[in-house]
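Below: one structure, written as structure tokens.
The other protein chains are all here in position, but one chain of the complex has been omitted.
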Amino acid sequence: MLAVELVDIWKRFPGVVANAGATLGVRSGSVHAVLGENGAGKSTLMNVLAGVYQPDEGSVVLNGEPQRFASPADAIACGVGMVHQEFRLIPTFTVTENVVLGAAPTRLDRGSLRAQVGELAERFGLLTDPGRPVWQLSMGERQRVEILKALWRDASVLILDEPTAVLTPGEAVELGRVTRAMADDGRSVIFISHKLDEVTAFCDEATVMRGGATVAASLPVGELDASRLAELMVGQATAVSQRRQRAAQVDGEQSPALVVRDLRVRDVHGRAVVDDVSLDVRPGEIVGIAGVAGNGQRPLADAIAGLSPAEHGQVVVADADLSTASPAARSAAGLSYVPEDRLGVGLAPRLDAVENAVMRSYRRFARRRIVDRAASRAHTEGLIDRYRVKVARMDAPLAGLSGGNLQRLLVGRELDEKPTVVVAAQPTRGLDVQGVAAIQQILLDQSAAGVAVLLISEDLDELLALSDRLLVMHGGAVVASFDPDDADRTAIGAAMAGAVSTEGVS
Amino acid sequence: MGLRLARRESPVRGGQVLAFAVGLLAALVVGAALLAMSGHAPIEVYRSMFDAALGSPRGWSATLTRAVPLGLAGLAVAIAGSMGLWNIGAEGQIIAGAIGGAWVARLAPDLAGPALIPLMLLAAVAGGAALALGPAIARARLGVNEIITTLMLNEVAIRIVRYLVNGPWKDPDGNNFPVAPVLPEQSGLPTLFERSNIGVVIAAVVVIGVGWYAARSTWGYELRIAGSSERAAEYVGISLKAKLFSVLVVSGAIAGLAGGIELTGSSTRLVEGVANGYGFAGIIVAALALMRPSGVAAVAIAFGAVQIGGESIQTQGVPSAISNLLQALILFGALAAAVWVNYRVVRTGRSVEGGAGSAAAAGAGA
Partner (left out) sequence: MTPKRRHWLALLLPFLLFAAACGGSDDDDSAAAGSEGESAATSDTKAAFVMVAPIGDAGWNFMHNEGRLGAEASTGIETAFVDSIPEGGAEFDNAVQNFIDQGFNVIITTSFGYMDATEKFAAENPDVVFEHVSGFKMNDTNFGNSFGRMYQPRYIAGMAAGAATESGRIGYVAAFPIPEVIRGINAFALGVAETNPDAVVEVAWTSTWFDPGVEGNAAQALIDAGADVLTMHQDSTATGQAITDAGGTFIGYHSDMSEQVESYLTAPVWDWSARYADIMQAAADGSFTPEAWWGGMADGVVDIAIPADSPVAAEMQAVKDEIIAGEFDVFDRGEIVDQDGNVIISDGVIQTELLNPFDDSVVVAAEGDGLNDGVLLNMNFFVSNVEGSVSG
């Protein structure tokens, strides 16, 4: 009998189907990976299992018994615990206090509680000091506290949502040992990830999701290689007809519009999330960057745009060295950036359409520091018209717009500044079919007009369709380069999984 | 399942107006019940509130005079608030401004009014700015939360004025009461009409002028971007540190001006209670103006009218407790309306990841 069975789960949100008949079966005493790209529906499915969401259709079965969870508390009562990506700990409380919070015996004896928590931690190799306040702990230690919380509530099914995202490599290995110890104890561990090497290293079985549905259930990990999993994640090749029609061959002699040399960025934990990356993009060229999420694409884009400081390395746009320039100076030098976070970085959600549309150009519309309303409004109307943004009211906060409209406004605003280089990070993510097509067409038009485009995407089809060259990032480094016209998906998948395919590298 | 507030993606359209009307009416109805229960005729009381505040030139003079400190303090809070900062220290900055003004009057008591008054007001502006300087530097350089620092400096300002009026600035002719000496006669602001002085004009120019500037200038625009999202501000090349610093100092300076006008306009001397809670009332004014500097003037006048009306009915036998309750009810009605316009109530339980956030996240994946 399976410890967990999720059968034909459907979950819809306004305008979005997050789970479309997803299934999952987990044996007790095993570590089970749930794999998929961002937006594949993994988190939604896990939230259904953890009682956070109620499914529209489908059933949750634990040890053969159908369950209906109205809340996370119900799920915990049935032995399902979840460790979320964002920890839910009280920083000023000690480890013990956090662990027993809400599940403490009525008679509190701090000493014995601490001893009990300490014993529990030792049993599963969760090294931590039960008496220390949480704010003093590293992210890895905090995660152990979260796991302890679930174990304290006697969870027999433990869901870890992208647990290694916050961990150093050493801590990740440690986590692997802990999950194994829990499985050996007869519990089921569900390990959500899109890092293939971890899946192959820690897990017994893997279920792969794509587009809200399960595409492969309970594959025995030991009999698969990482590249096969990657292929399942990214999907089958799409029709060649969607491929881009390249207007002209890029002139290889022309000097590159964007040059990145030996760029290295460290995160707050000191890890090199961008590890000596070098790349060139020539005018009129679209260079795609593929990779499983979290392999350095985002910090790379931020570093090129100047939003996060680089430890070392060069960023040159149109022969101007911008390595230490401010984001505004880079923008002025012809570098446009479409950030991954549309609302919050690219756009200000509480400001209206006009104020957002002139964020790059408002200084032009100001005389003696007073913004010319008519001019900025006219500029906005022009943008809205050219990029077909649907805005009900120009003076309403932007947060009400749909993703597609937001992105058109953002992309339109950035490209309207006549850039020489565009860095676009996940520009079509979350958009509907028309939105995707519109944004892709804008990028193609730009490249046809001689703009150098660096396109970062997790959608391999998109990259293959749009790119002139395809680079693959893994572990913060560019590990392979492909010609999209005759690329082998298996080889790309292998490169994404970290198994460098030498023949692909140019 | 509990309840919690979630910010609306966009404010209820046109609802603002309806909400305020309903909120105020509800408050008046509850207040009427309260008055009736305590043996007062509600309509009579409301009529005299209205008359006292807005029914005559004298009423308008009182209301506008009250709107001066409320409006300036409200502007101080709203300016910081438009960048997402909370200046809880307007009360202390008002005191600091009054100290600055009184100091000038001590140094140059014989200066002619047209020279002395502007100098006192300038010193008040400087005093308010000076008290905001610490929080501004701490926030811009070290990221120290300005709520805590500005709040704590209120207490510091009170201690300083208490020390001054009990010690070095104590009035030799004051029977040893903790008051500073009477200000030079020529330091009083000239009368505008009735009991109001030209402080009303000064404040109107500042509140409307700064409100307009914040709405229309690149400076105000950059504040709003930073207030909406710090990352977005960095992304378009706005120096967050400079903005944090300047906005807090400007905020303190505006509150300081309120202290200067109170000192030269309404007071005869520096006393411990010079700020009289206006700095805290300014937070309510700013909240009612939805943190938009351009909305502060109207709110300050309405708030002033409520206060003046509420105080006036005391002179007709309504106890101060009931009059205060009535004022609070009206404010509460208006605040509830402001909250309703910007937030909606959602049930928790589908909780933490439910609602807009997760739908957006899921949307991002489709």
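Chains here go by letter, A and B, matching the order in which they are written, and residues are numbered from 1 within each.
As a working rule, a residue touches a chain if its C-beta (ideal position, glycine included) is under 8 Å from a C-beta of that chain, and two chains touch if they have at least 3 such contacts.
What you see is a predicted model, and the numbers here were worked out from it, not measured in a lab.
Of the chains on view, those touched by the hidden chain across the whole complex are B. Checked against the full complex, the candidates B:L257, B:V274, B:A287 or B:A338 give a single residue touching the omitted chain, namely B:V274. Against the chain not displayed here, chain B makes contact via residues 14, 16-18, 20-21, 24-25, 28, 43-44, 46-47, 50-52, 54, 58, 62, 65-66, 166, 170-179, 182, 195, 262, 265-269, 271, 273-274, 276, 298, 308, 311-312, 314-317, 320-321, 324.
Following the convention adopted for this analysis, only the chains that are shown with their structure count from here on.
Chain A and chain B have centres, each the mean of its CA atoms, that are 43 Å apart.
The touching residues of chain A, when paired with chain B in their complex, are 13-18, 38-41, 43-44, 47, 52-54, 70-72, 212, 305, 307, 326-329, 331, 337, 339, 341, 343-351, 355, 359-360, 362-363, 366, 369-371, 373, 396-397, 399-400, 403, 429-430, 432. Interface residues of chain B, counted against chain A in their complex, comprise 9-11, 13, 213, 216-219, 221, 224-225, 227-229, 231-232, 234-238, 349-354, 358-359, 361-366.
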